[in-house]
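Got a structure for you, questions after.
Here the complex is missing a single protein chain, while all its other protein chains stay put.
Right after this comes chain A.
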């Protein structure tokens, strides 16, 4: 197919066709070693997305012109699932024979990071194949507990060539990232057969929110040195229940498409000890009020979690509480965004008193917690400190949600005529 196409390509500038050639060579290289990669390049996927219907409908059709792979850029980014290849050294020898220069970025295996004192072999996180003026960035994705894919950060070691490629322009590697396992589609783009995510636009959306935070395992270990973990049967049982409640809540909210994050004690447990705090007695989640959906309550009830109480209303201080198994409860706090801060509300049932908990603004990151891919505030330390004060590192068993938090403010009292609506207890 190259002959017919090269005529068309003749009209493209030399630079443009170089990119196409390098991609073609790279695809030839990896297919000769039976390594399944897929395209994750944001720029090309953006172009592809515009024509996705047409590309889907004619997966083998010839292209009239080089529309995608000739687009100006420094890199083309592909993804590789680690478990689909065997790390054969032969790949790199073939690459060299074809004229590629390559660079491998390895680092610690995060799947062993949470483990006490295990040291495995370092794992490859990124490869860069350079030919002429173009480079291929191959991002290695790993499956992790929580049914998601993870890629590592790109960090250069001391001896590495900092000018191998303009690293700062790479789309992947500034932070580690977490992704759903994508459904893939075989397509032909610019006469090159590649795999792409079945739904490029949702994948592009995913890229923009993909930043992943690893739990602070080392600090968590240090914490447990100071405060040995509660290994009593009660603690084991509570953790087990909290974990399954969190799994159920995540399933329910994800099905509704409602974004949530670990809040309060659950967030503290993740940040401080990478585990559920055994004496916390509940699971706390946060949701932006803009993401509120009326279906939330029925969905939880359907999942077997009856509503325990509902405080506040959508316009002000909304808070839901569901009854899980054996006294473990799920609290969902709704967060209201202001110009310079974010807050959520609290209500004392017997007095109708309102409370306000203030947080600095934050964005959301992915993390892994009890075998679940969940959101936490990226600026976790500020979040935790706002809530628990500078002494958050010390476990406190006697916690009063009305007075203990360092960010609590009195917020008046609900008018009595609204009580029936804003204080519902079941």
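The definition used in the following text is that a residue touches a chain if its C-beta (ideal position, glycine included) is under 8 Å from a C-beta of that chain, and two chains touch if they have at least 3 such contacts; residues count from 1.
Heads up, the rule we're going with is that contacts and distances are computed from a predicted model.
Of the candidates "Protein O-linked-mannose beta-1,2-N-acetylglucosaminyltransferase", "Septin", "Dynein light chain roadblock" or "Eukaryotic translation initiation factor 3 subunit C", the chain left out of this view carries the UniProt protein name "Protein O-linked-mannose beta-1,2-N-acetylglucosaminyltransferase". Of the options A:231, A:294 or A:398, the residue whose C-beta touches the omitted chain is A:231. Among A:120, A:166, A:304 or A:412, only A:120 touches the chain left out of the display.
Of the options A:56, A:86, A:193 or A:218, the residue whose C-beta touches the omitted chain is A:86.
Annotation: of A:134, A:216, A:239 or A:310, A:239 touches the absent chain (contact as defined above). Annotation for chain A: contacts to the undisplayed chain at residues 83, 86, 89-90, 109, 111-112, 114-121, 143-147, 231, 233, 236, 239-240, 371.
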